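Okay, here's the structure, questions in a sec.
Note that this is a trimmed complex: some chains were dropped, and none of the rest were shifted.
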Amino acid sequence: MYSFKNDYCEGAHPSILTALTKQNMTQEEGYGMDRHSLNAAQMIKELVGYEAAFVHLIPGGTQTNLIAISGFLRPHHACITAKTGHIATHETGAIEATGHKLLTVNTIDGKLTPDLIAPVLVEHHFEHMVKPGMVYISNPTELGTVYSKAELTALYEYCRRKKLLLYADGARLGAALTAQGADLTLKDIYELTDAFFIGATKTGALLGEALVLKNADLKEEFRYLIKQRGALLAKGRILGIQFETLFRDGLYFELARHANEAAQTMAQELGKCGCRFLIDSPTNQIFPVMDNGVIKAMSQRFGFYTWAKVNDTHCAIRLITSWATPAGEVQDFINLYREQIRSMPPFVDVPA
Amino acid sequence: MYSFKNDYCEGAHPSILTALTKQNMTQEEGYGMDRHSLNAAQMIKELVGYEAAFVHLIPGGTQTNLIAISGFLRPHHACITAKTGHIATHETGAIEATGHKLLTVNTIDGKLTPDLIAPVLVEHHFEHMVKPGMVYISNPTELGTVYSKAELTALYEYCRRKKLLLYADGARLGAALTAQGADLTLKDIYELTDAFFIGATKTGALLGEALVLKNADLKEEFRYLIKQRGALLAKGRILGIQFETLFRDGLYFELARHANEAAQTMAQELGKCGCRFLIDSPTNQIFPVMDNGVIKAMSQRFGFYTWAKVNDTHCAIRLITSWATPAGEVQDFINLYREQIRSMPPFVDVPA
Amino acid sequence: MYSFKNDYCEGAHPSILTALTKQNMTQEEGYGMDRHSLNAAQMIKELVGYEAAFVHLIPGGTQTNLIAISGFLRPHHACITAKTGHIATHETGAIEATGHKLLTVNTIDGKLTPDLIAPVLVEHHFEHMVKPGMVYISNPTELGTVYSKAELTALYEYCRRKKLLLYADGARLGAALTAQGADLTLKDIYELTDAFFIGATKTGALLGEALVLKNADLKEEFRYLIKQRGALLAKGRILGIQFETLFRDGLYFELARHANEAAQTMAQELGKCGCRFLIDSPTNQIFPVMDNGVIKAMSQRFGFYTWAKVNDTHCAIRLITSWATPAGEVQDFINLYREQIRSMPPFVDVPA
């Protein structure tokens, strides 16, 4: 049974374990002041192209989100997010637990646009309602879609005009940056947001997310906020060494590209068999729609989640690939699918 | 320059890295439901002797404290702690950030007793003041001292009588359990508290603390609280594998004992030279009082913190040893001290 | 210019001011322990028919909601509410500011039912999402509609079965209880919820809401929670005297009935002229749909809010009457409306 359930089933890329082992016995400062964390921060500053960037390594994504959002906002400020945004669905109310309301927006593809945000600003116009103070986006989104440079530019310009901070959750940022057709670089992300994070847990690390702050007001005293939420690891080296390894020689991007390619290979081959998709995703998560009987058969051999009911006979499933997904498993999945649908009637179109 | 600044200067015990490497490519469930985390929890249940124990592995100590304390208390409840308690001093107000006041008590040696707590209960007697709801202790304390079984029994009985939860911060619990003369076991700690944690970061792991809950009311829905504070690691395996390694064949206790012995060797040898100590600590942190000139000289060769001014010519320094402290560095420190004081006048007694 | 904008334009019913004046110079205990507050609580206990009820008088409604909800829930619990619920829209994120997420449900008429709640429970099924812990309803709702005894019974039974607390915001509870066709009594409300409040600010008092708790777990130490949020008035007498006055001889119900009748008179007379309503409300707020030209003309003489655009030529306005609304103003409004529509074409039906 091979699992396509998520991209954190395996441990770390072997070169990370090698580096951890090699550096293991040197003595380092604690709490993120070790040479590796400082060096990793410097490497990221160079990648984003700005020495003034504030970079800090944090164990997990939910933690990074709650530290950033509660650190940026005054008590009456709310954060706008797509209804599908991770903070709105799968973080157990972590943002609200810091005192801030989320204002959710329905989207088709998980992406926010000025047009989708505008009505929220119109509605929240006086002191009996929360004041929108920032916009949260995920790139890629929870549906696997990515922002183009034009889209992110339009969004950021809108946010600046409306005095909204723009913050990007990059739990799978590597997948977004290396997706086919993607035109954003790390430098673009830095220039087109106030803050974002680069996720490593889902791109080959054991754990770790790099929070990057541009806005000068946000940087001040930020390590206090990280410590207060319990996110300043005593042995910060474990984060530093991993990011050093991932960003030396572009390993991070290579691993993200591998994951994307595995998913896209499946998407193409399934598509050739007539399979439709819930949404068109260029990254490492895809949502093929399958006959319930086929799903049952596939699940005998592969792990994955059934994502949404499409009609009485079909569901969309979610397949996620990772830096560690073997080409053989991808091929086996495709082969099994082909075998399953051989005797099926041609697929009936799914209405929008 | 060898550092005695803390017990998290080095990485992990090599057998942990070996285990992480060995298990690296198997696929596991996420968020603490991996086989290693479940197995580690089972091992700890066996060590505490109660199958009903709830055990969860959490990345860091501040995080564990804030999750536990805020998870146990109603909004108007306060937590009683020694003034030297870690939550009261070095967690950047993490507990208050979850809404709860700390009521601090002056102590001589960092330990709480019923007699020290009683006046707090007398003072906080009506609804214009917070209601004491729990007692936080550290074992060993931040001064390196440890609770005896008789002391912990008296404290727990008092807490039960007064309807106060008792929670023990065990960031260095191994050091407490293996200190010379210590008479508490993990089973005792379980029986004599409502909840506690077993720290691994400072006893040979890269990161990780095992929260153990006894009280049935506290266990319910506890994973929600862990997730909400961002402490449910996607790759929980990194915690599970480390605890498995530490608790298989007693490695955890062996490492703690090593650290204690290194510090106690220094304490004995310094004592033989006439050195006094700020406090009598049987664990891996000691507080020798030295002439300022000697301190300066020692600091050319060893890293450590100056802890407190004792008089115009003397300060107490803090020396911390770890599972990784080499015997050679201990001996070198002792030798250098002897050399330094050779020409010193006999030590003038420090007044209380 | 007479205002139908809300039911808190005027001061207090004159008998309240008389009572405040009469009792002014007697010395009373502070913080809600005065004879008047205790007596008012006793009167309310008798009205709900249970001596075990806990009753406390609190200055305002937002305050009452935030104290109750944050006092009832554990940190990871969320509160289910209609999307139109006051806590979800017009309390500036007060509930989230105490750390709790609101889960909003779309409704037609502002009322929740088991069928509407069930999908929320299905969706929130594991620890990566908040856990629904209570249900908030308003009676009457923010749209003026009221719950029948059968509806509230069904809802409460469902909540008990699902281990959800049921809490009712009664900012205008008098209007609900005295609406034509309403079949709920205060005793019913007590029996069919875990907690609720009886609003007085909008029914003739200067300020004041009476929080009533049934559930024994909730009552414990509740005054601490009230004090912690700043809602324990030093001169509690100002609340006590007002509630004594309102509940002696049924003045509260008489004032609520007056407000309802004024609004319903308008509704009937407008209806006779062919006016349609956004929603059918039996209480003191009504939502007639009018031609934009008529609205403009009416607004020269009367104050009211335009509530919602219905089509390009029509909007719904909101009219609220109070205990103080004079019959003459009601009649003048009706007359002016008749005058305005005399020359209008027959009303074109508004599509659902």
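Lettered A, B and C in written order, each chain numbered from 1.
The rule we apply is simple: a residue touches a chain if its C-beta (ideal position, glycine included) is under 8 Å from a C-beta of that chain, and two chains touch if they have at least 3 such contacts.
This structure is a prediction, so every number in the text was calculated from the model and none was measured.
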Check your understanding: When 3 copies appear, how many make the full set?
Key -> 4
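Keep this in mind: only the chains that are shown with their structure count from here on.
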Practice item. Return the chain label for which the distance between chain Cα mean and whole-protein Cα mean is smallest. Key: A
Practice item. Please indicate which chain is farthest from chain C, where distance is taken between mean Cα coordinates of the chains. Key: B
Exercise for review: Give, as an integer number of Å, the spacing between the C-alpha centres of chain C and chain A.
Suggested key: 43
Review point. Taking each chain's centre as its mean C-alpha position, how far apart are chain A and chain B in Å?
Key: 35
Check your understanding: Between chain B and chain C, what is the gap in Å from one C-alpha centre to the other?
Key -> 52
Exercise for review: Could you check chain B for residues that touch two or more other chains and list them?
Suggested key: 224, 227-228, 232
**Study point:** Complex interface listing, chain A residues touching chain C
**Key:** 75-76, 78, 89-93, 96-102, 127-130
Check your understanding: Which bits of chain A are touching chain B when the two form their complex?
Key -> 2-3, 6, 8-12, 14, 17, 20-21, 23-30, 59-66, 91-94, 97, 201-202, 206-207, 224, 227-235, 237-238, 324
Review point. What part of chain C is in contact with chain B in the complex they form?
Key: 31, 70-71, 74-76, 98-99, 127-128, 130-131, 221, 223-228, 232
